[in-house]
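One chain of protein is taken out of this complex; the other chains stay put.
Labels for the chains are A, B and C, by order of writing; each one numbers its residues from 1.
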Amino acid sequence: MANWHLLTVEILTAALGLGLLALGLLVPHSDRRGIAYVATAGLAGILAVAIGMREASGVVLGGYVIDPFGTYFKILFLVAAMLTAVCSYDYVEKMGLNQAEYYALLILATLGMMILASSGELVSLYTGLELMTITFCILAAYHLGDAKSAEAGIKYLLLGAMSSAIFLYGLSLVYGSSGTTVIREIGQQVATRGASPALLLGTIFILAGFAFKVTAVPFHMWSPDVYEGAPTPVTGFLSVASKAAAFAALVRVFFGALPDLHNFWVQLFIALAVLTIVLGNLVAIPQTNIKRLLAYSSIAQAGYLLLGIVSFSVLGVGAVAYYAMLYVFGNMGAFMAATAFYNNDGSDEIKDYAGLARRSPLVAALMLFSLLSLAGIPPMAGFVGKFYLFMSIISRQYIWLAILGILMSMVSVYYYLLVAKAMYLGNPPEGSKPLQVAPGLQVAMVVSLLILFILGIYPTPLTNYAMNSAVTFFMP
Amino acid sequence: MITLNHYLAVGGLLFCIGLFGALAKRNAIAVLMGIELMLNAVNINLVAFNHFLAPDQVTGQIFAIFVIVVAAAEVAVGLALVLNIYRRRLDSNIDDLDWLKW
Amino acid sequence: MLDVSALLFWLLAAITIAAALAVVLLKNIVHSALYLVLTFAGVAGIYILLQAEFLAAVQLLIYAGAVAILIVFAVMLTRRGDIKASNLYNFNYLAAGVVSLALLVIIILGNGRMAWTAAPAPAPASNVAAIANAFLGRYAIPFEVAAVLLLVAMVGAILLARGGKPER
């Protein structure tokens, strides 16, 4: 029991979340803005701790794995949570209530993701997953003045519960056919006992559960609706962090517990990846709402990430880790821009973005370059990420899959440019004023813009880090 | 002799009945009930596996308790949402929740 | 020849399944909710057959007690129009039936072909003690997470149920 210190990050996160709840009861309503700053500063502190612990490894209580792979994703969640918090200042104030609870929920959702990413055992994996899911339901419905927000909440809750029921059924079958819930032991049991009908069924059900969380087609249908209805910063967080968490857990379960069945499940992932990439990109084209557009684009991005899983290699896992990290900045960048715009104009329609470049060059530039990064155009970070993913499947001889992926990312340029066209070439509506963007948000915007460029031009440190964390995952 | 498979069959039946309820009912509360049935089915599985295959540890039972806790949390949040929507639209039918589409 | 436990199993299984069917088939949601309680009780009985007495108690307390009552309350609060037709099918119930049936066939056939391998070990003498040890030992982390989860659900439920009144 000597290694509790490995849990420092989780404990601090929980303490911060619970502390904010308590703080919300103590602080008078007029000073609630301070809670947002406390949340941001707290997250920054935990981020520093997590970065300090990036090399730590060990197993706590036999089933909770601290390793560089998990810590990499924790850093990712913390970064995303920080950006979301900064992004939320004005938005939450505009929604007008319960600020302390909002930030507390944000942080507790982050805690759920951390548990999810580090669980080496199915019970804690399931509780982490549900902590994340249920918290997100509440956050999605948080805009109480907006009926769409409540609808998003109940859709996410009911569909999430159904998918987690089938996921859970899968877990029970895997438990039954291996007699244990510890992922590593499951892997050993599967290796000795071999495939069995219940195990394969369990694999399919678990895959369905993960596919729901990562928005793989045809399990994706909740996401555009929920993304559109949820408050914009929450949407950003949901699209980035919960997806990354699900990928981390997916890698742990499938690579850790079921590597001997990979001939079986890789085919499923190929089918999902193809459907996801194609459908996500095609349906993004006719969208008129920026959040729905980003929802479909993020479905497509999930398809690219699935390619890393398909490759079933260190390179693939590293590519997933790297892409997930830069996806945080790319997608959060786009959502920060959308939030800034919503705070000013109260609209999410792409046509209202006309002439945005003249009203706020920073917001427009952030949106443009975030989208270019998502499209994978150099020198943006997305290019390197996509390159790694495609490389990982090419090294496994799935050349046709790489061609399909590249082709569809060409298609994606089209709809990304539609937004760019509106922002840069349209005329701002009569009497429109320059956008007011809070200083904190401006700083966050500039930072993520810079990071998108830096990760594109000099990605080596981060790619090395991602690859190393992938390597430690395979060789603990 | 009642074997593991008997219990699993009960679990499977219960799961699919719950699934049918969740898929086919108009009322949001009924959908939640269906989901509860599905989770109960999983618990039967877990406990049966525990009892027949790995009786030396209580893993399956522990797992089931966590499932119950999660289910309770889900029901609480879900019903709160239903109430919220009902107050706004005077309706708890899921068919009518289609403002978000396409 | 049936022994007592087999007889009990068939009885409980029949009650549970029949009650579950009633939950999804009845048109009155209040009746459905009541049959849901019966299903939960049946499941608790099955737990006892499986020597999970503590779990059966938890099941009765949380499910048959708390959850079911919550559901009944929600039913009452959202009641409108004719209660006799408060729990109807939606337009794709046929497809739903087909899919559920197909899944049932798959699950039963899949499980039926299994040769389950049991670990040759005796059950612990006291379930409750073993569970307590596990909660505070190996499963301390999910235990704490579950606690946080319940807190989150509580906060969330209050926030959402209270609705869109801005705080003063």
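Observations, loosely collected:
Basically, a contact is a pair of C-beta atoms (placed from the backbone, for glycine too) under 8 Å apart; a residue touches a chain by one contact, two chains touch by 3 or more.
As a working rule, contacts and distances are computed from a predicted model.
According to its UniProt record, the chain left out of view corresponds to "NADH-quinone oxidoreductase subunit 12" among "PTS-dependent dihydroxyacetone kinase, ADP-binding subunit DhaL", "NADH-quinone oxidoreductase subunit 12", "Cobalt transport protein CbiM" or "Stage V sporulation protein AD". For the chain that is not shown, the touched chains among those present are A, B, C, taking the whole complex.
Check A:35, A:134, A:158 or A:340 against the missing chain and you find that the one touching it is A:158.
When the omitted chain is restored, the residue from A:7, A:140, A:384 or A:452 that touches it is A:384.
The hidden chain makes contact, of the residues A:22, A:48, A:191 or A:403, with A:403.
Here one chain is not drawn; of A:11, A:38, A:59 or A:200, the residue touching it is A:200. One chain of the complex is left out; on chain C, the residues touching it are 90, 92, 95-96, 99-100, 102-103, 105-106, 109-110, 113.
Residues 154-155, 158-159, 162-163, 166, 195, 197, 200-201, 204-205, 207-208, 212, 218-219, 221-222, 224-225, 264, 267-268, 279, 282-287, 315, 318, 357, 372, 377-379, 383-384, 387-388, 390-391, 394-395, 399, 402-403, 406-407, 410-411, 413-414, 417, 421, 424-425, 458-460, 463-464, 467 are the ones on chain A that touch the missing chain. The chain not shown here touches chain B at positions 19, 22-24, 31, 94-95, 97-102.
Definition applied: only the chains that are shown with their structure count from here on.
A complete topology is adopted by the chain contact network, contact being made between every pair of chains. Ranked by the number of C-beta pairs in contact, the top chain pair here is B-C. With each centre defined as the average position of its C-alpha atoms, the distance from chain B to chain C rounds to 6 Å. Distance between chain centres (mean CA atoms), chain A to chain B: 26 Å. Annotation for chain C: residues 107, 111, 114, 116-117, 119, 139, 142, 146, 149, 152-153, 156, 159-160, 163 touch two or more other chains. Residues of chain A in contact with at least two other chains: 123, 126-127, 130, 134, 137-138, 141, 144, 150, 153, 173, 176, 179.
Interface of chain A with chain B (complex): residues 122-123, 126-127, 130, 134, 137-138, 141, 144, 147-148, 150-155, 157-158, 161-162, 165-166, 168-169, 171-173, 175-176, 179-181, 224-226, 228-229, 292. Taken together, the chain A residues at the contact with chain C in this complex read 7, 14, 17-18, 21, 29, 60-64, 96-98, 101, 104-105, 108, 111-112, 115, 123-124, 126-128, 130-131, 134-135, 137-138, 141-142, 144-145, 150, 153, 173, 176-177, 179, 193, 196-198, 200-201. Of all residues in chain B, those touching chain C in their complex are 1-2, 4-10, 12-21, 23-27, 29-30, 32-34, 36-37, 40, 43-44, 47-48, 50-59, 61-62, 64-66, 68-77, 79-84, 86-87, 90-92, 94-95.
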